[in-house]
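Here the complex is missing one protein chain, while the rest keep their positions.
Each chain gets a letter, A, B and C, in the order it is written, and its residues are counted from 1.
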Amino acid sequence: MSGHEEQSGTTGGYEPKIMAFVCNWCTYAGADLAGTSRMEYRPNVRIIKLPCTGRIDPLFIIKAFENGADGVLVSGCHPGDCHYTTGNYHARRRWIGFKHLMEFTGIDMRRLHFSWVSASEAIKWVDLINNVTDEIKKLGPFMEYRGLKDAPPQAAE
Amino acid sequence: MKEKILRRSDIGRLIDSVGTKGGAFVAPALVARQVVFKAIKSADEVSFDYILARNSYKEFVFPQTEVVADFTFTGNKVDLRGREVEARDTVVFGARPCEATSLSALRAVFTWDFVDEFYTKREDTLVVMTVGCTKADEACFCTTVELSPESKSGSDIYLRETETGDYTVEALTDRGKAFVELHAGCFEEGDAKLKPLVRPEVIKGIDLGKIQSRLAQRENYADPVWGELTRKCIGCGACTYVCPTCHCFDITDEGTAFEAERRKNWDSCQYESFTLHASGHNPRDFQFKRWRNRFMCKFTYYPNKFSSKGCVGCGRCVRVCPVRLDITEAMEELSK
Amino acid sequence: MTDKDMEKTLREKARELLTSGEVKVVIGWGWNRARTKTTPIFITNPDETDRLIFNPLCVNNLSVYLTRKFKDIQALGRPAIVAKGCDIKNIVVLITEAQVKRQDVFIIGMVCEGMVYRQELWKGELTPEIMPTKCHNCDVRNPHVADFVIGGRSAFTPPEAPVGMVFEKIKALDGQAPSERWNFWINEFSRCIKCYACRQVCSLCFCERCITEKNMPQWIETSAHQRGNLSWNLTRAMHLVGRCTFCGECERACPVNIPLNLLNQKMIGVVKDAFDFRSGYDEKTHPPMIVFSPDDKENFIK
Partner (left out) sequence: MPRIGVFVCQCGNNIAATVDTKKVAEDMAKVPGVVYTCDYKFMCSSPGQEMLKQAIKEQRLDGIIVSACSPHMHEKTFRKASEAAGINPYRCEVTNIREQCSWVHHDQTKRVGTIKSNDLTRMTIERLKKNSPLTRIKIPVKKKALVIGGGIAGIQAALDIAEGGREVILVEKEPSIGGNMARLSETFPTMDCSQCILTPKMVEAELHENIKLYTYSEVEKVDGYIGNFTVQIRRKSKYVDEDRCTGCGECIEKCPFKTDSQFELGLTKRKVIYTPFPQSVPNVPVIDAPNCPKIQKDKCGACAIVCGPKCIDFKMEDKIVTEEFGAIVVATGYQLMPNERFDEYGYGRIKDVINGMQFERLASSSGPTGGEIRRPSDGKVPKSIVFIQCVGSRDEKKGVSYCSKVCCMYTAKHTMLYSHKVHGGQSYVFYMDIRSGGKRYEEFTRKAIEKDNAMYLRGRVSRVYEKDGKVMVQGADTLSGTQVEIEADMVVLATAIVSRDGADTLAQRLGIGYDKYKFYNEYHPKLKPVETVTAGIYLAGTCMGPMDIPESVAQGSAAASKVLALFSSDEMAREPITSVVNKVTCNACWDCVTACPYSAIERDTIKNRQGEVVRWVAKVNDGVCQGCGVCVAACRSKSIDLKGYTDEQVFAAINAF
């Protein structure tokens, strides 16, 4: 048994696993609104709700990739709209650092997405999920990361 | 007298021969500007110009990380399955006499009450080809711990460099003899002019007997000299990771909510968390206590318990130390 | 002033400080037994100050001994620390992050014309080839924060655009495809043996309990497999963003030669570009990762 069964799409074939870390007040509510508006979007994303994007530690993202995520999405309130006034500003700073670090390490940035989605932007949420899913689907499974643990250490190979 | 010779030009053939019989050939090779023991595929990779490899070859019998069991969760049951180690015949070429001595120390630890097959099965299929040293550096101190470039303990085959860059071959153990037999085509008979061995000077003022007796006295345990000797130690543990006789490990579980594996990972007594109790109490709460432990491990605990050598004088810890903490300086101090 | 003159002044100053009781310990460099390599020493007795030395082999950044990890050194009393400009940068960060109070340490600043990259490279003469990238771009050869400065003023001015191997390699990596960078780093990190020497030698890794040692939950796998190595090295780099001063100790201490300077310097560049911040110069400015500006660039956020 493994988490997040593969092929969760209707068409069969490869379906990416995408993890989303979202804030409770804006993006989570925006995603709820997409639901109350009965919109349709790709089913590949699994959301973890946090109070604020400021709570998101880069470790979450690393761990998601370690656990087989093909892509990670981080989303919260637009600047200025933070429920906690400045949490998303802190998050943005951290992301600027982390994003460059990941980029320099050679993580394909098409697998790591940052976004602002407000509680009223259900359409933006839907478009975002669809675009991110399609993009990652094209890239295929993140084998580089998934394969890391079982690769033998260099000296012993 | 004719001697058995391994020509440098035949090492490639030996590697192939080991390879075709399913074995692994470990030899010093240049990786990231350092000579390290590495499983290699061709003679081109072998480095011949080195004093000691940066790492000890212990990682081929005692890997830095290995899975010892797998488990899966179903319902309220945990299905735990132990792993069997499948040891591959491995030959280590280019070990030094000092470090070859370390295997008996490791074996003693891994077999004294519980026989750790993850170790023994690997060691049982290991052939150690030692090469007598023709170079040494200021960190080498094998002679100070009563070893020398001629020491043969722990080696299955003892090699000496010749003036022409070849090796004379002396099979010491049954396993060594069988190895030479098995790959007979790679060896030949002939005359050889040996390169002289280089013996590091015995460090004056170090007396192993005195160290032993001093460590045996309880009051010396609390001697402030420990604190002074090790004040600069930053507790990085690099010394323990390169040491051929250090053997401490930790068992850890890694995995997800669905499945996991149990791993055996190297650990180091130099870490603060090594002895940290769940209560928050730490019996080795200062770095000098951790360093003292390692020293006593080398010079009292293991020699007394197993009559094995705790320190083989390879000097790796001295070379790797970022703050240049030299164990021989402590040995000297404790010989007083 | 020659190294010998500087040593003389240093020993006199140290003796004076210890005799007067102004400090209880002088943290500096001394020789090993063979007088071939330098090593950190701690002088508490004014009669032993002649053991203090200064020369291009004094590579260690001694500021690590000011952190709370070294309880026994703290117990000795107020320290004086012998420090090069680059070491002082770390002390400045320690002050900013409340690990040391400025008045609680006496800084003996050493004017410095460069160090060797590794002591093993020393052949009796300091040549540009054996100096690390940081020395070629050093703007603190004259110590910028000190209670007492030793040495004649250095006339060196760093080049406008940074030079050296680290910068060249970063540029080369930046120009590569992500997959090439990935392969490069995975290969480098695969050698990691999780000894954490990089952490222990770093004065800014002052956490008394490192995140790797927290096992509930264990964010960073302790195993030295490639995945665990990657998460450790990413986290280490991330925790130093905006703080690292490029002293290079981590790379020097690494027993397996992982080019950590590349990672650190890359992030120093990012911080400089994004937040116009350089670590280690001003103890009154908060490191950039814990503050923010509403105007931070966010072109990557959709």
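Heads up, the rule we're going with is that a residue touches a chain if its C-beta (ideal position, glycine included) is under 8 Å from a C-beta of that chain, and two chains touch if they have at least 3 such contacts.
As the structure is a computational prediction, the values presented were derived from the model and not from experiment.
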Visible chains that the absent chain touches, using the contact criterion stated earlier: A, B, C
Residue, one of A:C26, A:C82, A:L112 or A:L148, that touches the chain absent here: A:C82
Given A:R94, A:R111 or A:K124, the one touching the chain that is not displayed: A:R94
Chain not shown: contacting residue from C:L121, C:V149, C:C207 or C:A274: C:C207
Absent-chain interface as seen on subunit A, which is shown: 3-5, 8-10, 17, 19, 28-29, 31-36, 38-41, 43, 46-52, 54-57, 60, 63-64, 67-69, 80-87, 90-91, 94, 126
Sites on subunit C contacted by the missing partner chain, in the whole complex: 68, 97-99, 206-211, 214, 216-217, 219, 239, 286-287, 289-291
Missing-partner contacts on subunit B, residue numbers: 73-78, 255-258, 280
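The rule is short, and it goes like this: only the chains that are shown with their structure count from here on.
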Inter-centroid spacing, subunit B versus subunit A (mean Cα positions, whole Å): 45
Residues of subunit C engaged with two or more neighbouring chains: 191, 221, 224-225, 228
Where subunit A touches two or more other chains at once, by residue number: 153-155
Residues of subunit C that touch subunit B when the two form their complex: 32-34, 36-42, 60, 64-65, 69-73, 119, 188, 191, 193-197, 199-201, 209, 213, 218, 221-225, 228, 249, 252-253, 255-258
Touching residues (chain side subunit A, partner subunit C) in the complex: 58-59, 62-63, 66, 79-80, 86, 89-90, 92-109, 113-116, 128, 144-145, 148-151, 153-155
Subunit B residues within the subunit C interface of the complex: 31-34, 36, 54, 64-65, 138, 227, 231-232, 234-238, 240-242, 250, 252, 254, 263, 265-266, 268, 271-273, 285-288, 320, 322-326, 328-329, 332
